[in-house]
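Of the protein chains in this complex, all but one are displayed in their positions.
Note that the chains are named A and B in the order they appear, and that numbering of residues resets to 1 at the start of each chain.
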């Protein structure tokens, strides 16, 4: 597979290591009262879609960026890749804007 | 017999042997053509019935003519004689026969064929039960298989490489050449790959002319032009075997297989080709028409017969018959006659076929049988109920052509049945960027193949925005096949579909009768298509027979998809050069040169090679060395290279906050100049990794990880930084390889270090336990010093830039002679830490918790850190197992890691299991074996005698539960 690194262009997937669903970006607050309830699905439950999947890849043999890659799990087609940091920033902006309230 | 003409070099003669007999051939021959030239028709035996077999094809689809090629460690079983280029001195042997190819005792199977029908083995061999492994299976296994391995390591070298191109053209026949020409002239980066050593594909096997000249002249002119184009790379002897994701293709180049030995070159190279676009021009494979006893040596595919005559100038016989359902059979007859071969008859299943020359045509007829034990002697021809025997020593059978759509189907697209052309075509959902052309797209005439190849290239280039024009293509034949389907000749007797695996029409019928009708059930019940040719000449015919049984039609019956590889690939080349000692890189520690020169025995620790212990003169057993090293560290001073521990430099205004969230224990309160032990949990709450965290400056930390987790902890830290808390001002870099780090441990450690530091106060007051500092050593070398102890002794770890590591190690040993300075390895390191009760990999195995390690209270509830929440789940909290020390009641008895712990007197079974021993060693300090282990309610059982059960070694030892700190439980030494 080839991953379209947003800074480095197409890179062989062999340079990366894979973590899993990009929902792992949304770590709950460990000090919240309901932390036990929020951490269980965060750590253990997955949508596991047959189709588009947003997922985390680490450019371990490269620039050490964590990427969010959008990939079809049925065809392996990759629709895009972003720096995970950018995705987090966008998530937060939209949350702060009230979209995800 | 050898004919005139052909593409062989008669000026040179090559000697080769088959089954010990020596023959002669010429450059340009394959092993198969050379054997036919020497009138050898019998080349192999079938898998199940051990039927005598000859070659049926002229290419990589050959199911019958398999040989063991070469000798000794280079032996290659199951090698297709049709693809072996002849070289001088070649040795080949037939296989799957005993005692000889002509007289094979296992051919007795053929007499019992009626009992050995599809799936018979699922119905018997069940009684008595124990006989399966002892009797039935060994007999079956001995009979099965084809060739045999040498059982020696492969002596040849292999290579791997990466290639990139705009257009990959697979196949260098008419379509592939036209595609490559079109794209190369347009300036695109082109790779043209073909499994043959010569460009031309099927053009080489035909007598057609291009622009009224022999096709070889056109090919030669192309080759001359190609040689001048730097944007075109031709890979000869290269099979593109698989289509993987995103335009990546696997290909094997047989660099040296045509030579007696590879010499300094690799035998084969694995290419990973990344192509923006691909033209699949892999040609087509001819179909057989099954009839009674259609498997005798001498019965071949018609196109193969023609190829042997035209390209290799051989014929398996002087007198040949043809059986066909299309015009191709007549083309074969014409070519053979023109080369002096007698045509006994062309048997055509169509009613009104016309002869293409002067030979006998029997229309509306079929071949219904054959005679000849080890080679064809005559065939039965049935027409309107009348049967006539015609003498001939070879028969060419033409049942039409199956496009080679394999690569097009490698991404699970299912080939589509085309009723008009009576063939399966490439699926609509092709691998991205692929276009199919030529005979692979059922554009089988030379004219159509050339045109479709050029068109495919133009489409691909247009997609890529590369301007291109259609080259002038030579005028070529464009005659249709006029095929009338005939899938098999009906009859009660055996008619072979899958030659190698002995699958007959009857087997397909039985499969239908037993309701194994789904294509995959048919395949698995009968073993259809599972032979080394992967059903290239068989599958479509079998599906057609099944469709006839079910009355559903071929389209509805369906087909299997193709999986890589297109043709079998040696396991060696897939492994490339990364084999034997080169399987993984070897990482050497900075002090490796010194250690290697001073008796070190090295041990693999992940990719690292570490000194395990240092043998001194007179030491004959490893324990002598290890005990000496341990005692030296306890009494004098020991020096150990601990560079392999992961090191991560953490800097930034929020570094303290960042580390506070990563470690389960508090880190923010750590003062500058001090070090703290840190325990990391995984987010699921289990203990993961431990190390030290040193605060070298206000915003500068250096943390260490275990050797095993150095990579994954760093990855996780980057995840935390980039994905969880990007708002924190913190920067990370792994410095594991940048700094050499040595443990200096023992009562004399301070004295030794005082001799290397540059004016630095090492007194207990100035530099207490758990202090750290930047400093310089040996007159100006930059260094870091940490007063930490894994051994329980007064100890330091000193770090210098890696390039000074070996020199510093040597200096420390040298300067410490009078202090008893002793280098120690990983074994002594392990003993020292077990004596002190420190956890290591055996305790931090991913299945344990902070609570089990006796560090439950370290998990802070006052902050949010990775894993803290999940560590409080009820199941983890309820686990009472905790790390304890274990000592044998009888000091002469061993403590063995991996033993399970039981209460004394308890029955020993899963339900009563109370824990296990994680680490054990002989402690020279204690004078007996000791161990660490996790024990249920361990905290409350100090002093109790328990049993360590090690049934796998028939051991059972009584142990006393003690403190895990065998040495200096109060920690006085390390604070001294």
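Please note the rule applied: a contact is a pair of C-beta atoms (placed from the backbone, for glycine too) under 8 Å apart; a residue touches a chain by one contact, two chains touch by 3 or more.
Keep this in mind: contacts and distances are computed from a predicted model.
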| item | value |
| --- | --- |
| Among "Sarcosine oxidase subunit beta family protein", "Xanthine dehydrogenase family protein subunit M", "Phenylacetate-CoA oxygenase subunit PaaC" or "Sulfate transport system permease protein CysT", the UniProt name of the subunit that does not appear here | "Sarcosine oxidase subunit beta family protein" |
| Neighbouring shown chains of the undisplayed chain, as defined at the top | A, B |
| Contacting the left-out chain in the complete assembly, out of B:258, B:873, B:941 or B:960 | B:873 |
| Contacting the left-out chain in the complete assembly, out of B:231, B:651, B:908 or B:928 | B:908 |
| Full-complex contact with the absent chain, from B:21, B:129 or B:671 | B:129 |
| Option touching the unshown chain, where B:261, B:478 or B:520 are the choices | B:520 |
| Where the missing chain touches chain A, by residue | 1, 13-14, 17-21, 40-41, 43-50, 53, 55, 71, 73-76 |
| Where the unshown chain meets chain B, residue by residue | 47, 74-78, 114-115, 117, 120-127, 129, 132-133, 137, 140-142, 144-154, 160, 242, 244-245, 248, 250, 270, 272, 410-412, 510, 513-516, 518, 520-521, 524, 527, 530-532, 534, 563-565, 568-572, 574-576, 578-584, 586, 603-605, 682-686, 688, 841-842, 845-847, 870, 873-877, 896-900, 908-911, 913, 916-919, 949-953 |
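We take it that only the chains that are shown with their structure count from here on.
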| item | value |
| --- | --- |
| Distance between the centres, which are taken as Cα means, of chain B and chain A, whole angstrom | 29 |
| Residues on chain A engaged by chain B in the complex (per definition of touch) | 1-2, 17, 19, 24-25, 27, 29-31, 35-36, 39-40, 42-44, 56, 58, 60, 64-66, 75-78, 83-85, 88-89 |
| Complex interface listing, chain B residues touching chain A | 244-248, 274, 411, 432, 683-684, 711, 715, 718-719, 722-724, 726, 863-865, 868-870, 872-873 |
